[in-house]
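Only a single protein chain was left out; the remaining protein chains are all shown in position.
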Amino acid sequence: MDLNYTPEQNALREEVRQWLADKVPAQPLQSFDTKEGFEQHRQWEKTLAEGNWGMVTWPVEYGGRGCDLIQWLIFEEEYYRAGAPLRVNQNGIFLLGPTLMEYGTAQQKERFINAMASGEEMWAQGWSEPGAGSDMAAIRSTAIREGEEYVINGQKIWSTRAVFADWVFCIFRTDPASSRHQGLSFIFVPLDAPGVTVRPIAQLDGLPGFAEIFFDDVRVPVANRLGEENQGWRIAMSTAGFERGLMLRSPARFQQTAKRLVELYRQHRDEVLDLSVADAVVKAYMGAQAYALSTYQTASKLMKGGKIGAEASLNKVFWSELDQQMHETALSILGARAELLPHAPAAGAVGNWLDGFLFAQSGPIYAGTNEIQRNIIAERLLGMPR
Amino acid sequence: MDLNYTPEQNALREEVRQWLADKVPAQPLQSFDTKEGFEQHRQWEKTLAEGNWGMVTWPVEYGGRGCDLIQWLIFEEEYYRAGAPLRVNQNGIFLLGPTLMEYGTAQQKERFINAMASGEEMWAQGWSEPGAGSDMAAIRSTAIREGEEYVINGQKIWSTRAVFADWVFCIFRTDPASSRHQGLSFIFVPLDAPGVTVRPIAQLDGLPGFAEIFFDDVRVPVANRLGEENQGWRIAMSTAGFERGLMLRSPARFQQTAKRLVELYRQHRDEVLDLSVADAVVKAYMGAQAYALSTYQTASKLMKGGKIGAEASLNKVFWSELDQQMHETALSILGARAELLPHAPAAGAVGNWLDGFLFAQSGPIYAGTNEIQRNIIAERLLGMPR
Amino acid sequence: MDFTFTEDQQLLADSVATFLHREVTPERIRASWEGEGSDTRLWQQLVELGLPAMLVPEEHGGLGMNELDFIQIAQECGRVALAEPLVEMAMIATPMLAQLAAGSQPCARVLQQIAAGEARVAIGHPLNPAVADAGIADWLLLASGREVHLVPSDAATLIRQDSVDPSRRLYTPEWDRTAPTYRVAGEEAGAAAWCAALNRGAVLNAALLLGLAQGMVAQSVTYAGDREQFGRPIGANQAVKHHMANCAVQAEFARSPIYRAAYAVAQDPARAHIAASHAKLAAGEAALLAAKNAIQVHGAMGYTWECNLHIWAKRAWALEKNWGDAGFHQERLHAWLLEDTTDIGAEHTFDYPAPEALDSAA
Partner (left out) sequence: MDFTFTEDQQLLADSVATFLHREVTPERIRASWEGEGSDTRLWQQLVELGLPAMLVPEEHGGLGMNELDFIQIAQECGRVALAEPLVEMAMIATPMLAQLAAGSQPCARVLQQIAAGEARVAIGHPLNPAVADAGIADWLLLASGREVHLVPSDAATLIRQDSVDPSRRLYTPEWDRTAPTYRVAGEEAGAAAWCAALNRGAVLNAALLLGLAQGMVAQSVTYAGDREQFGRPIGANQAVKHHMANCAVQAEFARSPIYRAAYAVAQDPARAHIAASHAKLAAGEAALLAAKNAIQVHGAMGYTWECNLHIWAKRAWALEKNWGDAGFHQERLHAWLLEDTTDIGAEHTFDYPAPEALDSAA
């Protein structure tokens, strides 16, 4: 155990910090759930890609830096420290990219990876269906092979970023006689293909953060399939697997939230009467710090060849409830002003805590509800009966 | 709505207060889970009965005062206010007594009620079996009729007070071919009958608060059966029903605990660093007060002919978790001294918080675990699917 | 001692509940989000039911009822997430006007107008950062220091303050604080009036919050019974059941404190502060838990704008912090509990603390 950074690691940190100091937009971008904000964020992805900072763990040949997990953590720390924009491209670079590198053909990699990395082609994700949420294997949408094409019919829902994205990656039932996890394939569909209809779904803040996608005899070439036919479940599971799950929620994000919360508390301390706030602020620091330490420990273990599986469910439960707790605490500190939208003249310096609070409500739901995660912890980690 | 006591109610309060001031032993009795303490408590029951304060809601003919529920609440408030001894006789007077009045024959009432009320005969309760805890209908112990006797075989467990009591009331399977809720009968067994073996079970504090009872060809007369043969489940359920459930845990008890907690907090306030204690003390007051108000509301409703059913599960969850919360808070205030037994020289004025804390751990378990209670709330009160 | 509502109170509450459940649909609430927001026809219906006049004293043309008569109605308003400004006006502003009417002709006149269904009054308590529904009010009850000003709404400049809850139409007013005609209570009487208003506001909002909590639980139970995953309704999962059971427990033990507090503000308002703070805290917690668990039980659907749940959840988040946030009410209880002279314990369930502790509220 050595909890000091190496000179190389410190140099990387310094380099990232400098680059971000130069490049991070002075004004916050608009929400990427608006048309204009989406394009601003797409531009930021391009800037990142030009500096080879788009996805530091990717191999150099794909515009990455071949960073290991500790280096990635350092990058993330600096990224959140700098207040850099959220990653509109996360479906592509965190979820699809690594999967494509593992399962894609040479042609697929060539066709998709660079365009994805540069922000030129943005990706939405298409797993869930109205009847297949927590029960993802209940997928019913079909992609029926006709010669060198698949003909797609059905419906996806909760597809993040789909309103403004260019492509969606989905799993469809390619064997109509199959059931559950069998007979599914992993297929890419351009969102402007004939027969595709995207219906935006507004989230709690009123912005269309996700969408329903309807497929009506949509035709895509067989070359749009990733991996073998009817092997889609296994590929999708690896996409949803640990290492990317870890990357979807890097600890730096929560550490910065905890830091802002502590600052908010310092600032308002004399007015705060709520008897639970002091304890909650201490717990917020502890939680964010624990999540960071745990991630460093996991990263160290993985770098030494360790494996990790159902433990990811512990992380999911922890960060999502920590995020709720921190935002609830912030609203308690703000008191009656907490309900005001940031642009309200009387809002003062309420900041974006309300928005963060709304977003935090989704944490225990998406990427597998916390109820499902707790089942996994009990059954797979602790070995309790099903 | 009129939240003022009537002159008659105030007079009753005054009368109880006076009587208790005269009679409550100056020194606390020993635990009734010891032989000596049990006899001290038996004596106290006798004193209560002599003053006709043993069970104020009982009819005058059985030594009660025919009090209504509000009067009962007033009595309880004064009882706990005075720090009077715990009721060793609660199985008899709260659970069995009312059931006996409803279902007993004239002979049974004559035989049992007065002896129960005076503390002369003390009762244990025999519902659970090793395989029938939360699943009470899984009872397997049998009482097989032979002429004018039942021959009893089997085993009961978690029988409170059985170590020192004189009698136990049980349900046994009288129809050996029956299953679940059918074929059960409600039967009284003297604990000194041949074939009865009582094995004390020590609780967390080391004292034998309950016992296992083994029945080996135990013979009791048919006259020891309460109600019809094979109707025991229904009778047992009415014994476990709301009104007595309410009486098992009168709000006064928790209000006095909250009061002591507030006093402890006032006393130690300058040393308490724990950031959660102030909030917990406020919550303790609120919880005890809410439980009292809710009970007054329920009592008022029942007195106007209202009925109450699964709502009792709300109470059970609430008071049991409130009791845990209050005792945890007290131990937090006491800090490192909290682990010391009261007789330890360095314990100082830790009082009986530790004992109360240990006892509070049983609250969410007995009389139906809180998990079962939450199922009942969801299914019966809210109508969720089974 | 009788802790039940009278038959009349219950009948009235039931009939208003029936009306509200029939008329106040989510569609109608959503429609009211357009424009300045009031649903004129709905308001007219509420007037016809006599609700705004309930707490106007008989000598001013009203029904002379009190907060206890109204409390279950407030709860029902929460249950349907009524967006109209009925509750603040009828149970907070109106009794405040009545309190001041003896010494103030303008207050008496406005009470007459309320009773006749001809005027609406919005109230700006110093503890709240904005005035709800000032945009559709005819009169504003405002604080200048501790003075009470009664200002015609067209004499004030209203600055819109958007809330997370689109049903809450908030404004901060600016007006000529020196105009002597507005002043209906000076510093001393004003302090007492604002203090009493705060207690009523706390109790009323507690009832709304309880209703909101119950409304969210009801929707979630229905949803969990309909929505299937893994071949059965999600509500058959014990974790989902227990989320809802926990909400039910919290709501149940907020209910009696609210009714008791409503009784206190109606019968002995000068000693109602502890009961009011208890009610608000308990209901606020119940509502926050219900919002959280209801969203969780709804899954992704609960996170959308199109699902009606957020109408309730956002109201709960907003109201929980108005009329004294949790810290304000905790601090009142905490300070009171710390006093050596404070008697709690079994025999004090229905005691009312002495009024001197009220100071902190103004």
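When the chains are written out, they are named A, B and C in that same order, and each has its own residue count from 1.
The rule is simple: a contact is a pair of C-beta atoms (placed from the backbone, for glycine too) under 8 Å apart; a residue touches a chain by one contact, two chains touch by 3 or more.
Since the model is a prediction, treat every value here as computed from it, not as a measurement.
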* Structure fact -> Neighbours of the unshown chain, displayed set only, are A, B, C
* Taking the entire complex into account, which one of A:E15, A:D279 or A:D355 touches the absent chain? -> A:D279
* To do: Identify the residues of chain B touching the omitted chain, counting contacts across the whole complex.
  => 128, 131, 133-135, 138, 157-158, 201-204, 206, 210, 272-277, 324, 328, 331-332, 335-341, 343-347, 354, 357-358, 361-362, 364-366, 369-371, 374
* Asked: What residues on chain A make contact with the chain left out of this view?
  -> 1-6, 9, 13, 70, 76-78, 80-81, 251-252, 255-256, 258-259, 262, 265-266, 269, 278-279, 281-282, 285-287, 289-294, 296-297, 299-301, 304, 311, 314, 317-318, 371, 373-375, 377-379, 381-386
* Could you list which residues of chain C touch the chain missing from the display? => 237-239, 242
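Following the convention adopted for this analysis, only the chains that are shown with their structure count from here on.
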* **Whole-Å gap between the CA centroids of chain A and chain C** => 39
* Going by the touch rule set out above, which residues of chain C reach two or more other chains? -> 240, 330, 334
* For chain A, write out the residues touching at least two other chains, lowest number first. => 275-276
